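Structure, as structure tokens:
Of the protein chains in this complex, one is absent; all others appear in place.
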């Protein structure tokens, strides 16, 4: 029984984030995660109070295009509480990447809070490969906005969208 | 095939440490971990260059007594590299607890090094419940050595062994 | 004389902050602080350049309601420098809570700066109980804005005001 | 040859930042830096997406006034990538100050990213004197906006401009 | 009644440490502390398991000599738990200095543990003046052991004892 419950729930993991935009570091976490979980739900947080470069719909598009050949990866948007979204998806695990001390503290706070809200939701943290320790969506946007090449940092489709986005915002 | 390999390997996780002695915080990590992994191998690191309060054999005894009714938890000692021990056990996952910024850095360094030595070994980190954030084997030994009660911090059998150990070392 | 000056000044402590809104963690610090200081002045910082959820007047209302039966706790708003406000209140002590490494650094910087501005103003730091280490006004607003329950995190009156605030802002 | 290349490039260092406004801590770093580099280019980052108190032109004015008698210090604005600006100036060294753990992480990330973009660009970090560890442009603006004296923290010309700026913004 | 209990207990604060040896930074904390507490008990921790440069008796001698003209400062050694020692002295407050992130974490852990052991014992933290942020007993010993002058870092009597100590250990 416990075994059944366990294997049933443990099959799905949520990987939540803003993904504004997704980077090669995120993709590495997802690809490593599917070694443990047959299903990973990449969950884009809707947050009307936070300014983003790409709309939620653009981000869903980008993600679905990247993972279209990986049935183990599903892509959804969510609002409300992560704890509630996980429950609605029948998932009891959340995957998060940890990159720096400041990540660590924010994640620790979020983990403790989520445990308050849903004690059966477990958060597992993964650390990036050495070559991705410097990589974040913010730094990708910063480089792209200044005309730098981000081809080594994000998938080609994301690099193209960043170029177009910043061209429209007034840079070539 | 990939699925088979995956599920086969993902069944076993290693939880390595000194466990000198095990605390309620460690036990909480193990109990939460068996929700994801049908088998957790608690692996006591043999380190002849590091002074410990309990011998490796005493620590194995303590651990086996605590988990004797949980067939999902196995207890072993190991020397050599964690990467090699994991391979010998058919395990591709290592579980670690993260409690503080200093933990985080040491763990990050170790994770990157282990990835160098065995790229297929994955390390998953869990954060303690709020009530265990202050708890470590060192602080338990410190309190016990000064005659304080550690009953809320470790299993009763460990508390008894600590009392006896420090009585022999010259306190009552 | 020195004794007189000391006891005179030491009687009042300032506890400054945004309190947008106050949490159970803040209240715990205040209640522990009044064991040392017969008078604690909860001082709400007016900062026209920082967007807040509650107006200064709403925050003063909330605080006065919470502490209306505790004559040892006074509630004021202030603008200008903390050092000047402390002087105007005849207080030589400031109480601050410390929760995380990032708090620590910001507080350290502020403490050094305040010492530059008013060398006789002393800042005393308290650490939260384990169960409040995850708690901040920001995380309370985040949870409430997503429809989660914050009843364990803030007084009932604050939970009610948060519900109403976010209902008006477009969530129910 | 290598010697020639080396000495040629090593002669110029970039000291980039927002300098909104420059503080005595920045000036100390520059003065210490010119002991090693015959030319230091103080480079003001143009960032249309970041709100600043002083315009780029005001900041260039302030800097040029402060260093007008030091031919070893040049003042420029730049947009685009730091790596590209350094190349355009024939500089292979960037100087940065490090003050706190949070600085350290952001700088580390930036250093790794810049190395990705321009492997021959080297970043050298300096730590502030003890008396400047608390000092930042933000805290200077905070104190000045609240009517505090910043004469010990910035050059007199900057203090005067801050007073005027905040007087116009509605404080005296 | 509550007032009586409060003022009664709040009169005495414990300042515990190794003081191996005391530095000007410690002395500054004590002198600032006696502005709040009419009695500060400097408490030297006996720890037979930790190697120190000065014996407990030497450290008590040094401390008593330094504070011989300050009746508000008492000097004691203690073993056992800090919580028990505080109780035996009728003190409900512990003062600690905080200097760096690593201090912060160790202190946080200790504060949470002490609260477990004695919920009525309160720990107040103070931050050092800017000029003492680099100062620790370890760095004083390091400098003195290498023949450097520590006259700006410790009282003259401590500097003399350090010189003599290291002369005996084989340096002049």
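By letter and in written order, the chains are A, B, C, D and E; residue numbering begins at 1 in each of them.
The definition used in the following text is that a residue touches a chain if its C-beta (ideal position, glycine included) is under 8 Å from a C-beta of that chain, and two chains touch if they have at least 3 such contacts.
Since the structure is predicted, the reported quantities are computational estimates derived from the model, not experimental observations.
Visitor: Taking the full complex into account, find the residue in D:58, D:105 or D:142 that is in contact with the omitted chain.
Guide: The one listed residue touching the chain not shown is D:105.
Visitor: Of D:60, D:74 or D:130, which residue touches the hidden chain?
Guide: Of the listed residues, the one touching the omitted chain is D:130.
Visitor: Even though one chain is hidden, which residues of chain A still touch it in the full complex?
Guide: 101, 130-131, 133-134
Visitor: Counting contacts across the full complex, list the positions on chain D that touch the omitted chain.
Guide: 3, 6-7, 9-10, 32, 34-36, 38, 92-93, 98, 101, 104-105, 107-108, 111-112, 115, 122-127, 129-130
Visitor: In terms of residues, what is the contact footprint of the unshown chain on chain B?
Guide: Residues in contact with the chain left out: 49, 79-81, 83-84, 101-102, 105, 108-113, 116-117.
In the analysis below, only the chains that are shown with their structure count from here on.
Visitor: Any idea whether A-C or C-E has more C-beta pairs in contact?
Guide: Per the contact counts, C-E leads.
Visitor: Using mean CA coordinates as chain centres, what's the gap between chain B and chain D in Å?
Guide: It comes to 47 Å between the two C-alpha centres.
Visitor: Taking each chain's centre as its mean C-alpha position, how far apart are chain A and chain B in Å?
Guide: Computed from C-alpha means, the inter-chain centre distance equals 30 Å.
Visitor: Where in chain D do residues touch at least two different other chains?
Guide: In chain D, the residues touching two or more other chains are 101-102, 133-134.
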